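Yeah, one chain of the complex is gone here, protein chain that is, but the others are all in their spots.
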Amino acid sequence: MIYEGKKRIWSEYQKDIPDDHWYYVRSCIRQNFFPASERMFTEITRNVLGKDLYETPHHTTCGGIAYHCDTLPQETAMTIVARQFALMTEAGYENYVPSCITSFGNYAEILETWEEFPELEAKIRENLWKACRREFQKPKYLAHSSDLIFHWRDAIAAKAKHLLVNPHTGAPLRIVEHIGCHYAKMFPSKGEGGAEYPYVLAGMIESWGGEVVDYPERRHCCGYGFRQYHVKANRGYSISNTYKKFESMEPYHPDAIITNCPGCPYFLDRWQYVIAEQTGKTYGENGFGIPVLTYEELAGLVLGYDPWNLGLQLHQVAVEPLLDKMGVDYDPDAKYLGVNREDIMRPELPKSIRCY
Amino acid sequence: MTDFGFSISKSATIDMDAVDMELYERVCRQVPSARICMSCGSCSASCVAAPYSGMSVRKVILALQRGKDVRTMLSNCMLCGKCSMACPRGVNTRNLILTVCRNL
Amino acid sequence: MKQNVVIIGGGIAGMEAANQLQLLGYNPIIVEQESALGGHVAQWHKLFPDMSVARDVVGRMSKSIASTNVFLDTRVVSVKSSRSHYTLSLSNGVDVTTRVVLIATGFGLFDARKKEEYGYGVYDRVITNGDLEQWMNGCADSRIPESPRSLGFVHCVGSRDLKAGNNQCSKVCCMTAVKQAIEMKELFPDSELYCFYMDLRLFGKKYEDFYINAQRDFGVHFVRGRVSEVGEDIDGRLCVKAEDTLLGKPLKIHLDLLVLMAGMVCHPQTSKVAEMLRLDVGNDGFFKSRDNLANIQESNQDGVFYAGACTGAKTIPETLAEARAVALRIHSYFNNL
Partner (left out) sequence: MIDRIPSGFHPFVIPFLLGMAFVLGYCAFGLFRIIKQLSWKERRKLAVSLITPETVVKNIRDIFCDCLFHVKLWKRNKLLGYMHSSIAFGWFMLIVLGHLEVILFVPKRINLFYYPIFFNYFVAEDEITLRGSLLFFLMDFFLLVVLSGIVLAMIKRVSSRLFGMRRTARPSFLNLVGLYALWAIFPLRLLAESFTAHISGGSFLTIPANWVFRQFLGNELNMLPTWWAYSIALGVFMCVLPFTRYMHIPAEMLLIPMRNAGLKMVDARKGFTRVQVLSCPNCGVCVDACPMSANRANLKDCTVYLTRQVRRGNERRIEQISDKCLMCGKCKEVCQVGVDGAQLRLMQRARRQYGFSPDFSNLPQSQIISSSSQKNEKVLYFGGCMTQLTPAIGKSVESILRKSGVDYEWMDREGGICCGRPLYTAGRTREAEQLVQKNQEIIKNSGAKVLLVSCPICYKMFLEHYDLNDIRVVHYVPFMLDFIASGKIQLIQSEVSYVFHDPCELGRGCGMYDEPRQLLKRVAQIREAEKNREMSVCCGGSLGSLSLDFAQREKITRASLDNLCGSGADAIATACPLCKTTFSRYSDRPVRDLAEIVDELIIDN
C-alpha cells in the first residue's frame, strides 16, 4: 500500500464544509438501533465544540428507504425532500446535515437531478406549493453528519481522553472503517476522499491515533440492502454479504469496526451473532466478536463519555474488549443499569458468541 | 443451532485461486488444440445436442478452466463432429470430448 | 535557400517526416520538448509484430536525420501568423519563420491513477504497460516482484471508457498486452498469466498469430470481462475482481502483479498548441482533421499539417505512413501542385 497515493486521491476529493450553523435532520432508524449516537452528535457539536445546530420536530422521513424499495415514485420522494428544505429555509438555515447516509444520498441525488432537469425542480416546487403551501431554497451546503465530525476531528482529538491506542502496549488500535454505500458510491465527489478510498472515517481514526485496516472487501455492502433484508426470503443473501466481509477482514484481526450509516453498524453487529450461530465462527479474540461502533459512539469514547451512557450495552457484540484496549474505565456491573441506576433487565446471552 | 429460516449461501464467485486446473491441463496435454479456443461459439450454435443438454464445446473448455461441472453438457453429446467442422480454429473438439469423458 | 518546415514533436512521426522533407530538399526544424528524440517509442522495449528493438528503430531514424536542425528541451512559446507565414517563438529564444508547420505532437499515455479502483499509485503491485516496458529496458521497478506466480493484464484502461474521458479504442493495447504477456511468460515460465479483456481487437498483420501463440504455446488465460476493482490482501498480493462474461459469473483471483494497459489519449499540450495556431480540437481531445477519411493530415489552417497520433490513436506503421504522406503533401503545398 502506497500511503502517498491514497493521500493524493484524498486531496482530490475535498468538500467545502462551513464550520458553523447547521440544520440537522435525524435518521428514521438510527435512534432505535443505536439510540445514543445522534444524541452524542448534538452533544459534541453544541456542548463540546459550541456550534450552532438546529433541529425541528416537524422533520419527517426523507422517503429514501421507500424510494430504494421501489414503493415510492421519485417525484413523491422529491416532494417530501422539498418539504424538508422548506423547513430549513423557514428556520433560516442554509447548511443541511442529515444523520442518515441514505438520506444524504437521496438529497445528493435529488439536488443533482434538479441541476440536470430544472423543469423537474419547478414541478416539485409546484407540487410542494399545492400540497402544503410551502416554498424552499435549496441548501447551500449539504454534508453528512460524519463529514462534520471529520471536519472537527482534530478539535476532538485535542480534547481526547482516550486515544485509539492501547495504553498498555502503546500500539495503535486496528480499526476497520465501513462507509455506507449511499455516501459516495453514487457521487464520488460528494464524499470526503471519494468512493474508492473514502477518507471520512479513516481521517477520524488517524486523528484519534488508530490504524486503518484496508482489506480487499472494504468496498462491499454490509449486507443490509433494503430489498434483501426486508424480504425474509432474501435474508440469506443479506447475511452472505456480511459473511464475505468478515471473512475478508479476518486475517487483519481488527479491534473494532466503525461505520457512518444507520444500517451498517446494526447488521455488522447483529449478523455476527447469526454467523456464530450458523457456522460457529467468531471473528474477535477469545470467542468475542469484533465490536462495531458508530463514529459518534467512538467520538464519545474518545472524549471520555461513559460507555453505558453511550448506549453500548445495546450492542449485540460485546464492546468490553475494545474498552479494555482503549483503557476506558467502566463499571461492568452498571452495564444493565439505566438512568438513576435503575435495573433495565439483562438480556439472554447467546452461547455461540461470547457476550457479557 | 438456531434456525433462522435463512442461511449463508455459497458464493457464486469463481475463486480462481481455488480452481483445480489439473483436469484442464491434463486434457490440454492430450488435446493441445483445446488451448486455442477463442470462444466464438460456432460449436455451440451448430451442436445437435445443445437443445437437449446445453452442450457447447466452448463452454466445456471454459468450465474446465473455471472448475465447473461439465457432465450435464456432455451427457447428450452424440460425437457427430459438426463442432469440429464448424470450428474456425481447428480445435479437435471430438477428441477433446472423448478425452474429458475418459478423465472424469 | 531551402524552405523551412517547423515540426512540432520529435517522436517517430516528426523524425520520419523530417527525413522525407530533407530528401525532398527542405529544411525541417524539429522542436521537441523532451531532452531526446523518439517520443513514446523510445521508451518502449520491443515492438510487435516483429519484436524489433525499439531503441534500434529510433536509433536508425535519428541517424537518418543527423543533419537536421533539432531543438531539444524546447517548446513553442507563441506564434505570430501573417498572411502566408508563421513566426514561432521558441522557449530557447529562437524565432523561426516558416510557411508550413507540421504538428507531430503525438499522444499522451492515459494517467492510470484516474482509474482509482485499479489502485495504480496506491497498491504496491500495480503498474502500467509503459512501466513494464521501461523495466524491460533495464530500469529497476520495486513494484515488480522477483518471481511472480501470477500476473494479470487489464485491457482498455482509459480506453473505451466514457467516464475516464476517452470513448475511443486505443488500437494497440490488446496487442501490447498479448506481447507483454508472452514476454513475461518467457521471463517467468512458472507463472500463470491472465488477460482481462472486453473484446480482443487484434486487427493487424500477424496480431492473431500472437494471440494463438499466447494461448497455445504460452498458456496465457484470456478472461473476457473488465476488471471491476482491485484490493490488496494482507500479504500485499492483489485481489482482482471481474466478471467472467462468457460464463456470466463473477470471478476473483489473487495476483502478484497487475499491468494496466493505459490507452492513448491526447497529448497534454494539445490544447495549448491548438490555441496558438488556432486549430480545431475534436471532442476526444485530439487535433481535428479536416475529415477522418481522405484528409487526415489537413488542419483547418492553411499551411498547418498533422502527422501521427496527434489526431488519434495510431500504430507505428500507420504513423510512419502518415509522416511520409505528409511530407509529400507539404511538397505539393510549397509547389502549389
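Here the chain labels run A, B and C in written order, and each chain numbers its own residues starting at 1.
In this text, contacts are C-beta pairs under 8 Å (C-beta built on N, C-alpha and C of every residue); 3 or more make two chains touch, one makes a residue touch a chain.
For clarity, every value in this text was computed on a predicted model and none was experimentally measured.
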In the full assembly, spell out which visible chains the left-out chain is touching. B
So that we can see where the missing chain sits, which residues of subunit B does it touch? 31-33, 46, 48, 51-53, 71, 74-82, 85-86, 90, 92, 94-95, 98, 100-104
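Here, only the chains that are shown with their structure count from here on.
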Would you identify the shape of the chain contact graph, picking one of line, ring, star, complete or other? complete
Indicate the whole-number Å distance between the mean C-alpha point of subunit A and the mean C-alpha point of subunit C. 45
Calculate how many whole Å lie between the centre of subunit B and the centre of subunit C, each centre taken as the average of the chain's C-alpha atoms. 39
Could you list the positions in subunit B whose residues touch two or more of the other chains? none
Counting only residues that touch at least two other chains, what does the list for subunit C look like? none
Subunit C residues within the subunit A interface of the complex: 113, 116-117, 119-124, 229, 231-234, 236, 239
For the subunit A and subunit B complex, residues of the former touching the latter: 232-233, 235-237, 239-240, 243-244, 274-275, 277-279
Complex contacts: residues of subunit B adjacent to subunit C: 12-17, 28, 32-33, 35-39, 58-59, 62-63, 65-66, 68, 89
